[in-house]
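Read the structure below first, then the notes.
A single protein chain has been omitted from the complex, and every remaining protein chain is retained in its original position.
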Amino acid sequence: MELPSNFGFGEEEVMLRDSAAKFFADNMPVDKLHALVADDSDPHKDLAAKWTPELWQQMVELGWTMLAVPESAGGMGMGAAAVAGLCEQAGKAAFPSPLLSTINCTYLLAACEGSAATEALEAVVGGSAASYAGINAAGSWEYADTDVMVSGGKLSGTAAFVQDAQKVQYFLVKAADGGQSGLYWVAADAAGVTVTPDAIVDLTRDQARVSFDGVDAVQVSADASAALAAAMPAILTMVAADMVGAGEWQLQTTVEYAQTRKQFERELGFFQAVKHPLVNVMIDIDQTKSLVYAAACAIDHDPEDAARLAHMAKASASDMAGFASSRSVQFHGGIGFTWECYIHMYFKRQMHNQALWGDAAYHRARIAELVIGAAA
Amino acid sequence: MELPSNFGFGEEEVMLRDSAAKFFADNMPVDKLHALVADDSDPHKDLAAKWTPELWQQMVELGWTMLAVPESAGGMGMGAAAVAGLCEQAGKAAFPSPLLSTINCTYLLAACEGSAATEALEAVVGGSAASYAGINAAGSWEYADTDVMVSGGKLSGTAAFVQDAQKVQYFLVKAADGGQSGLYWVAADAAGVTVTPDAIVDLTRDQARVSFDGVDAVQVSADASAALAAAMPAILTMVAADMVGAGEWQLQTTVEYAQTRKQFERELGFFQAVKHPLVNVMIDIDQTKSLVYAAACAIDHDPEDAARLAHMAKASASDMAGFASSRSVQFHGGIGFTWECYIHMYFKRQMHNQALWGDAAYHRARIAELVIGAAA
Amino acid sequence: MSESARKDTPEQAEFRQHCRDWLKDNQPPEPPVRLPVSPLEIMTEDQLHYLQDWQKAAYDAGLIGCDYPVECGGAGRSDCQRIANAEMKVVKTPFLPNVIGLGMAAPTVFYHAQEEVKQQLLPKLFSGEEIWCQGFSEPGAGSDLASVQTFAEKDGDKWIINGHKVWTSLAHFAEWMILLLRTDKSSKYDGLSYFVVPIRSELGKSVTVRPLIKMTGETGFNEVIFDNLVVDDSYRLDEVGKGWQVAMTTLAHERGAGQMVTPSSGGRGDEDKQKASLTGGLVELAQNTTRAGKTAADDAVLRDRIVQMMIREEGFKQSNRRSRVQGLIDHPMRIPLQNKLLSSELMQDAAGLATEIEGAQGSLYMADPNAPAAGHWPLAYMNSFGFTIAAGANEVQRNILGERVLGLPKSK
Partner (left out) sequence: MSESARKDTPEQAEFRQHCRDWLKDNQPPEPPVRLPVSPLEIMTEDQLHYLQDWQKAAYDAGLIGCDYPVECGGAGRSDCQRIANAEMKVVKTPFLPNVIGLGMAAPTVFYHAQEEVKQQLLPKLFSGEEIWCQGFSEPGAGSDLASVQTFAEKDGDKWIINGHKVWTSLAHFAEWMILLLRTDKSSKYDGLSYFVVPIRSELGKSVTVRPLIKMTGETGFNEVIFDNLVVDDSYRLDEVGKGWQVAMTTLAHERGAGQMVTPSSGGRGDEDKQKASLTGGLVELAQNTTRAGKTAADDAVLRDRIVQMMIREEGFKQSNRRSRVQGLIDHPMRIPLQNKLLSSELMQDAAGLATEIEGAQGSLYMADPNAPAAGHWPLAYMNSFGFTIAAGANEVQRNILGERVLGLPKSK
């Protein structure tokens, strides 16, 4: 099969990306973001999610949560390259919203068969946000791992590390019935659901433990592993796209500082000890960005190769983000170490993203299994 | 036990080190070394060892091969710090001789019980050079691995990667009798011994496969593993000391070039892209050197901790050497890529040393076993 | 008898015995509050007072300021401070709170102030009654210290000072500050002068101390703003225009390369930190973290990376040991000048690795009950940038090593 030479990123995708960029720049410039999420520096502050439900409502109305929903379920059925373009811009703005979480659920639901999954997708099309609750207390999201059990159609147990849990109307829960795991669609306000927010480093997200105490749930898939295997490339690609956007913000902001800040009668950027690492950050961003769009392209046009490329995109993104973050603080010097400087918001979001859905070494081990074969 | 605060490197050791430095500087300056070992650039040249037996004879007469031989066997019984000081200078001169090989054998023999081992040590004291033949064809020197068998007092099989094989009078051979391995002392000119030189990258060494075809041999130890375990810290420490010396030569030579060579109207060393990596090379050398003398000190004063420190010294040395070599060529630019520039001799010696007795990752895995415990 | 004790001079031997006798009977009580991990992180008056009491007691017993002359409040001994330090370390006394005073201000004042100023200031510095802070960094002068803009204008025999200092630890408790400033705008280095100035007595008047919030959300550092602070000319150290040279005395002592040995105590509050090595903490974390069905300590890739950190930590320790062995060093500053660079980068890389070991759990911060090690590692990772940036960013440290030790041309 011949792959589209433009990764499936054509005129329509450029328009969507550019309008997303404008939306975030207009509505959430970085000073406004800081005022929103970093108003209280106390590490022991209360854990209410800091976000803008009214902007989120606009995003929903723009159709951004249903880009990846098949047209048959009332969605826009756009390609993964389009979705990646949107996620990249959300990351560049470090935008606090359940966008990634909801998109992840649409990929998972689209990989399920049957009317229950279609109805769940229709809820998203109707404007609901959702988050995947499929990580156990140890932080594992391996297909078979879950601390939630299902019995007689009722869920019990706790899902950990649930992203944007305070912002969504639904959870897509992975639960085991003793044998294999299935996926279940649960309203966040259903009886027996308790959301306990985590105190996290990242200021632009919320995360929680979500407990289920005999909660009625709709099964959308009896085979969670199959749905996860199908949706995993998209989940990894979109978080990596978010990280590319954030990395580009970190690079541009640090370059601007290096162009103006003077030390020893020279602009910082004169010094190769600053210039060359910034070039390396740029290179790492570019490599990651290329892998992100290659993975996105494969999701739609070469599904056999999508997992390999998506693992590569996330591995590359995690290493890139660590390096870009580290250099953004170091090269901002003393001011970069303060709360008032904006860069810590991105530093913390990248830290969060680095670990989310597995870090670089984790994904490299998966690639080795795919390409080299299982280790003896 | 309180360790000597000077690593056991006192006045006597300084004198020995300084006289070794002078010996090598006087007798084998780098231009003479290049004329000796790099006279023929053809990769397909003949494989005769390039060295100076007359200088070697002087080194033997200075007692340098019997530094580590116990006084009870007629040696000088000096501490490992003294030996490391000598090896560091030999490495700094990239000196072609069986010094390391012979010293390794003295540590191994000193760890054996019985009169046969003592007699072998006396042969070294009497001026003979020796090399340990205990690596198999796959390159493993694990205690149990050997391709040489012993039966009825006769050796058969082939030892691979034998260092300085063309320069020595004896081989100390690891051979298995079906059960555990023992160590055997064999004259290089004994009937049935065949030395087949390897074509190697390093110009300052020779290396060979040594085959034994029913060769009479004297058993110096019935338990090769015990002797190896006892001598291994010294073997690793001395090759690491050699690498520190070579690394220091690479650093100094590259720094001198960076002080004089101009590009863009500036000395190369003005540029942080050159200066900072050279500083990093210096740091890596210093870290390694400290670990080398800490390991040497432990060999004599805290044997329980010697293996851990020696593995660290060799791991650090291998990484340091790779980096120092790479930067020495890169910063010499075009001239550094030519045969006529001296640095390739050190580059190649370091490559050889990096792998010799295990590379950095190998030793890190051993340290993990010692400190963290075996992996599940 | 320990090896070092064997080499004591008669005066040192007698003093060592005195220290031991006194320490045996005068260990301070257990602290009523949790102590911070270093003096620079003292946050409450309770912590401060407990530690000040200890410093005063040790000073009164002659264990602090041993090598300074009696007229400056010292004990007038010869090379005895390190004896006291060693003996206090053995019995693990608490650390001394006036750390900037003892380590930086005291030698600077001693070598550069007028006699009566020394006699006025040093006794209460040694006793810990008056805490000191350091006014070097400014918003516009980070690694390029000589570009400070805080300005002192001469007015008769007074100076009027205006400016803005940042990253001043302990300023919220300090009576005095050592202050590098500018008296001449036309010359970069020769336009600098150096003063000691009062802080606490001027608070709310010509001096404002405000906490700086770190990226971690913690406080601890301050910014200090001078608004027409008037100080007497006698508080100037050395001549006008010699501020850079005076600052070099301060920095040499900060790096442990000065002539005077800094009094230091055993750091009881610091015990946990001393006991467990940095990489020991990584191993413990890895053993308690599940990763892909086994512990992280069983993951070969993580093991390899943890051991890389162990080798760096051991190499750092052994290099410090080697730096005192004459026969095994070349350039005398080659190892000491690596100190800050290596320790700060090791701390950064080890903490970064720890957050990777933690995986998803590394997202949890201090206030989370489920955070591994109570959120220590993400916090430590962020705080490590304080060390790679402060006191001359590591990029500048590499310049210094390249230029002073390797003899490469200056990069500016």
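Chains: A, B and C, in written order; residue numbering restarts at 1 for each.
Criterion: a contact is a pair of C-beta atoms (placed from the backbone, for glycine too) under 8 Å apart; a residue touches a chain by one contact, two chains touch by 3 or more.
As the structure is a prediction and not an experimental result, all values here were calculated from the model.
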Candidates A:159, A:175 or A:278 - the one touching the absent chain: A:278
Of B:52, B:140 or B:156, the residue in touch with the unshown chain: B:140
Among B:108, B:315 or B:341, residue touching the chain not depicted: B:341
Per the touch definition above, residue among A:9, A:95 or A:171 touching the missing chain: A:9
Residue ranges of chain B at the interface with the undisplayed chain: 41-45, 135, 137-142, 160-161, 198-202, 207, 209, 263-266, 271, 273-274, 322, 326, 329-330, 333-341, 344, 347, 351-352, 354-356, 358-359, 361-362, 364-365
Touch residues of chain C, complete complex, unshown partner: 299-301, 304
Interface with the unshown chain - residue positions in chain A: 2, 4-7, 9-11, 13-14, 17, 251, 255, 258-259, 266-267, 269-272, 274-276, 278-280, 282-283, 286-291, 293-294, 309, 312, 315-316, 361, 364-365, 367-368, 371-373, 375-376
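The rule is short, and it goes like this: only the chains that are shown with their structure count from here on.
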Euclidean distance of C-alpha centroids - chain B vs chain C, Å: 42
CA centroid of chain A to CA centroid of chain C, Å: 41
Where chain A touches two or more other chains at once, by residue number: 271, 273
Numbers and ranges of chain C residues touching at least 2 other chains: 299, 395, 398-399, 411
